[in-house]
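Here it is, the structure in full.
Every protein chain of the complex appears in place save one, which is left out.
Coming up: subunit A.
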Amino acid sequence: MARTKKPENGTSTARSPSPSRASSASPSSPSGEDKPTGPLSIIISPEDREAIKVNNANATELKNACDDAMKRYLSRPELFKQIYLHTDVRLGLGWLSVFVAAGTAFYGYKVEFEKSKPVVWAGLILYILLTTLQTLYAYFIEGDVVYVGKRKTFSRRIVSERITLSSRTVPVERSKPPAYEVSITYVRSTSGGKSLLAKGKTHGVREYNSFFDEEGTMDQERFERWVGELVEQAMEGKSS
């Protein structure tokens, strides 16, 4: 695959997509099928970018910066649309528990202690229940998932795609710096999900210091290139 070498600091030359990509047929999709556009073929002009700067001693900030960059990268027009299910469940349960606490507080303030006890017990139990549900949901169902997206393209028939990205920080081990590990699961199907066109699972690990310099500025193009490659590999149905 020919690719123009891009200077690291991002000057104003735009990258042109590799010419061989559009015509290559992937092994697992039927021949003649148009492949949906992958993220690498959609260019962001450098003027649209905002610089990202984080505290590069804090692994949580590094991970969050990478996660956010990934979400932005994949949510651009023509690409995926984020499914907010996990976020909404967390918001719903969280706000409900806050309201329960507020209600209990208000009731306890208005009614004197002895009489308020049954209602305060009820509020407390409800709050513990909601908090437990939140924790269980986050641990078992949401897990490491950072982004869930879908896309529908209408080439010859309605093709639905669904992509899930999970990430975690690989902690420091002796002299190995902390690294960002991302796993991508991709499914492409049609006829309402009944016939499977492609399925891929990839994952990649890269040290944080390849995306962040010593000031903590993020090299977004490099990161996006890496993620874009992993996503396109998954879209081609590779499994790794």
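We adopt the following convention: a contact is a pair of C-beta atoms (placed from the backbone, for glycine too) under 8 Å apart; a residue touches a chain by one contact, two chains touch by 3 or more; residues count from 1.
Quick note on the criterion: contacts and distances are computed from a predicted model.
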| item | value |
| --- | --- |
| Absent chain [UniProt protein name; select from "serine C-palmitoyltransferase", "EF-hand calcium binding domain 2", "Calcineurin B homologous protein 2 isoform X1" or "Signal peptidase complex catalytic subunit SEC11"] | "Signal peptidase complex catalytic subunit SEC11" |
| Listed residues A:124, A:141 or A:158, member touching the removed chain | A:124 |
| Residue touching the undisplayed chain, where the options are A:91, A:141 or A:196 | A:91 |
| Positions on subunit A contacted by the hidden chain, ascending | 84, 87-88, 90-91, 94-95, 97-98, 101-102, 104-105, 108, 113, 117, 120-121, 123-124, 127-128, 131 |
